[in-house]
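Left out: one protein chain. Kept in place: all the others.
Let's look at chain A:
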Amino acid sequence: MRALIDPAGRGASGRAGRRERPRTRFPRGAVLACLLAVLGAADARAAEPVGVAYLERRIERPNPLNNEDPVPADQGLRGAELGLRDSNATGRFVGLSLALDKAVVEPGADIRAALAGLLAGPLHPRFVVVNAPAEDLLALADAPEAKDVLFLNIGAPDTRLRDADCRKRILHVAPSRAMLTDALVQLLVFKRWTRILLVAGPGAADRLYADSLRRSAKKFGARIVAETTFDARGADLRDSALREFALATRGPEHDVVAVADEAGEFGTNLVYNTESPRPVVGTQGLTPAAWGRAVEAWAAAQLQERFRKLAGRTMDPADWAGWMAVHAVGEAAVKLKSADPAAIATLMQSPAFEVGGFKGRALSFRAWNGQLRQPLFLLWPGAVVGAAPVEGFLHRSTELDTLGLDRPESACKAFGG
């Protein structure tokens, strides 16, 4: 099986990937054409499937508060499976295929061992879609046995992974918290709802979300007028919500109540329970997300339909990211007409690579931190309220870069930027 990877080809394209890129701007098409010419030569055979692995760590979640449907156990994975199916439907026209292997580990289990198992498996995957927390992702990317692997992050929104803790071997398909809160605050500023009362839960992720909201508010000229924390573990919300939330949301004049409750311990119950009649935004209420049930435009309805047929449920943000990750690998392979993983990885990481994602624009990975540029949706459970970048937020190269860490803002050094 090893023989299918051409060592010479790998070495050559690997070096090309690390080479300093000239700053001069060429027309995109020309750059891509050159790349294709160089990389396409690396492997003309293209008979063996391109190996992709899916690796997940299960997360313990609190019990549902309001009899919600449980979070699907196969969230993310089913998206990756649809991505595989879509890629193969395309690949057969150029004699290419992808194959998917998967491993899911329980909380506390050794995820590096699971990675080693996947890498030693029959597919020898060089692309690993990871649906796991930030610490796992870093441990995987730093593992010596993974030095030829390109990781695709679909589960960790941590902004630090796109900042000082970035890794050259990780592309982030999932949006960062910074992108999510930037999207939300853009909408608030557009609507002139700029006075924010912030209620944060006690979890570490809640603090990160609150930090991110503060940063976004500052970036776009909104204002946090008061902050409070709320620990749902202190009370039975079913009995005390009416009074407890009124107390927690009492404060100076504000336009919205922003909630930071990533695990979903109280945020849903805060809606309509605030002291003043104000909308709830953030992790519940009006939420920024990469995807959601109500997303319909730009042919999203077609993708939603394909997913529903495959999985028998709605497509969640992690499913979209799983689909997108595999679709991006497939798209790069088809563009190259090559199954050479090194060439595919190099193309994916190059600024010339563009891929569709049912979001109405061509998507690409940021050259300075590996983050996928993408529009985000502002949703409540019933409908799409808007999409970001919101009209009027301008950027010198692409408005998509108004979301998340822009080149000068990112402390990421691994990409040579």
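Heads up, the rule we're going with is that a residue touches a chain if its C-beta (ideal position, glycine included) is under 8 Å from a C-beta of that chain, and two chains touch if they have at least 3 such contacts; residues count from 1.
Note that contacts and distances are computed from a predicted model.
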Answering from "LrgB family protein", "Oxidoreductase", "Sulfur carrier protein" or "PQQ-dependent catabolism-associated beta-propeller protein": the UniProt protein name of the missing subunit is "PQQ-dependent catabolism-associated beta-propeller protein"
Which of A:L65, A:V94, A:A263 or A:A294 contacts the chain that the document leaves out:
A:V94
Out of A:D86, A:D101 or A:D255, point to the residue that touches the absent chain in the complete complex.
A:D86
Of the listed residues A:L84, A:V355, A:L372 or A:A388, which contacts the missing chain in the full complex?
A:V355
List the chain A residues touching the unshown chain?
27, 29, 86, 89-90, 93-94, 299, 302, 305-306, 331, 334-335, 354-356, 360-362, 398-400
